[in-house]
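Here it is: the structure, laid out below.
Then we have chain A:
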Amino acid sequence: MGDVLLKVTDLEIKAGATTIVDRVSFTLDKGRVLGLIGESGAGKSTIGLASLGHTREGLRITGGRAELNGRDILAPASAKARYLTSASVTYVAQSAAAAFNPAHRLIDQVIEATLGHKLMRRSEALARAKSLFGLLGLPDPAHFGDRYPHQASGGQLQRAMTAMALCSSPELIVFDEPTTALDVTTQIDVLAAIKHAIVKTGTAALYISHDLAVVAQVADEILVLRHGRMVERGPVERIFAAPVEVYTKHLVSLRRSEKLLTAGGGNVLLRVSGITAGYAKGVDVLNDVSFDVVRGETLAVVGESGSGKSTLARVITGLLPARSGTLQFEGKSLDPSLTRRDAPTHRNIQIVNQIPDLALNPRQTVEAILSRPLAFYFGLKGSALRAHVSTLLDQIELPSALADRYPAELSGGQKQRICIARALAADPGLIICDEPTSALDPLVADGILDLLMRLQKEAGTSYLFITHDLSIVRSIADSVVVMLGGKVVRSGGKTEVLAPPFDSYTEKLIASVPEMRPGWLDDALAGRGRPGTLER
Partner candidate 1 sequence: MPDHTTPSSFLQPTRRQLLQNTGLLSAALSAGGLLLPEAVRAQEPVPVKGGHLVLGLDTASSSDRIDPAFYTEAYMYTVGFQLFNTVLELGPDGKLAGALAESWEAATADASTWVFKLKKGIQFHNGKELVAQDVVYSLNHHRGEKSNSGGKGQLLAVTDIKATDTHEVTVTLSAGNADFPAALVDYHMGIGPDGGDFDKGVGTGAFILEDFQPGVRALTKRNPNYWAPDRAHVDSVETIAMSDATARMAALLSGQVHIINRVEPRALSRLSARPGVQILRSQENTMFCFPMRVDTAPYDNVDLRLALKYAIDREELQRSLLVGTGAIGNDNPIASWNPFFAKDIPQRSYDADKAAFHFKRAGSPSSIQLSVSDNGFPGSVDAAQLFQASAARAGITIDVERVPSDGYWDEVWLKKPFVASNWSVRPTADAMLSLILQSDAPWNETAWKDETFDKLLADARVELDETKRRQIYHDLQVKLVDEGGELIPLFVDNIAAASDKIGGYVAVPGGGDLSGYRIAERVWLNT
Partner candidate 2 sequence: MLAAPKGGGLSLWAMLARRLALGLVLLWAVSLVIFAGTQILPGDVASAMLGQQATPAAVASIRQELGLEQPAAVRYVKWLGGAVTGDFGRSYSNRQDIAKSIAPRLKNTLLLAAMAAAIAIPLSIALGIACALTAGSWIDRTIGLVTLSAISLPEFFAGYLLIAYFSVMHLWLPSSATVSEGMSLGQRFVVMLLPCLTLVLAVVGHMMRMTRVALLNVMTSPYIETALLKGLPRSRIVWKHALPNAVSPIVNVVALNLAYLVVGVVVVEVIFVYPGMGQYLVDHVAKRDVPVVQATGLVFAAIYILLNIAADMISVIANPRLRHPR
């Protein structure tokens, strides 16, 4: 191996009393890529930033050292120190959209640091930036930089940010979940671009992600973190082939059980026919969408951001009355507008949102949250009410002690379970699940899905399950609707939809889902027949 670039020893970082990073040590050699993997709260981003000599508001380094080429970069984080470090270590944030200053053109921001450190003359910096744009497969590299952030797509911004990181030809780049915010089909391209660029420039990198499958594609080595502690470290191949720690085993073997198709022939619960809808005076977001949800079954609506799948949920719930088309629930037609629907209808259609934090009123206790629907729909009171609340908590596998907690005092998974319980409380015919797991860590998400499946078995509730993640579809759906740009491109039983012959989009979609094995990326690109070439 080459010589050591970054050496972190016994790094300890605290927020107040709680330890965020607990005695973490690792080294990174020049030109190598180390993947930091772990769920949220594992301290991976903190470590990433620490290796730039930066700690976020409220955090403080309480122990250990980090050396870059033998120079201590944690040493009293003076402006001088950061200045030096910032020249040789750069950062690619999870959301480039937020990380670019909306007020300035991309090119100016890309070359800013380079000029700031007087590494090149402006003309040179510009030239390099453009070549990098090219290298990263951005459209019209010569002029792409003239755009403002809002004029570029998420994928493009993520690459532009990578270009920005590479511009000052640093020795180390820290990638912090660079593709997590992207659609799968975009993610694969950006991933490819990044890998391509790193390889070409031979820059060392720390690649941070919660998604093992993704990290496996770019990293040489993997460091598994949990609760701020190191779990396991090793070459990618070894981690996959022979994981040692239990946690790592879980991560690697995260293969979801295929849902067995329920014996069909159930009658139609919800019939959506010819729905066209859109906001205010805007264009149609949904265009002539039709499908059925069968009683007791799960219909998965698959699509990427902008496909209109969330709008679909709003139309069915009546928050957004459709422009044309009809909804039928249990054979009776549904009034398009929420306010004109009757109580039973309200009760019968419940929703579980994507982000539990936003879905729970921070000023209400769990008890209050769960009691309301019971009181509202069934007029339960007193002991009966309390009893029912605790049964609900049992159903979602939470201790009834949680009843008097506030949402802020719960974990993400627990919050989502509460949301599910709230939906259940109404004893609905249909629950609309809008990406209920996409904001959760893989293992937690898995738990939620199992819960949903179990509840369906017990209560025979139907789900309309909105997701962008095909792997989830496999494990929960009976039938599938694939959406693109507000239209249904493919629908039917799961087996038919997910098996060839494919339409081009569904094929791309399926091909883009990272597989839990090193080297998948190269195969996928090869399969596409256009190695490293990218989204237009």
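Methods note: contacts are C-beta pairs under 8 Å (C-beta built on N, C-alpha and C of every residue); 3 or more make two chains touch, one makes a residue touch a chain; residues count from 1.
With respect to how the candidates were assembled, all candidates are chains of the complex that A comes from, given by their letters.
Here the structure is a predicted model, which is why all the values come from computation and not from measurement.
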| item | value |
| --- | --- |
| Options 1 or 2: the chain contacting chain A in this complex | 2 |
| Chain A residues touching candidate 2 - in the complex, by the definition given at the top | 49, 52, 54, 56, 79, 82-87, 90-91, 93, 95, 98-104, 109, 112-113, 116-117, 148, 150-151 |
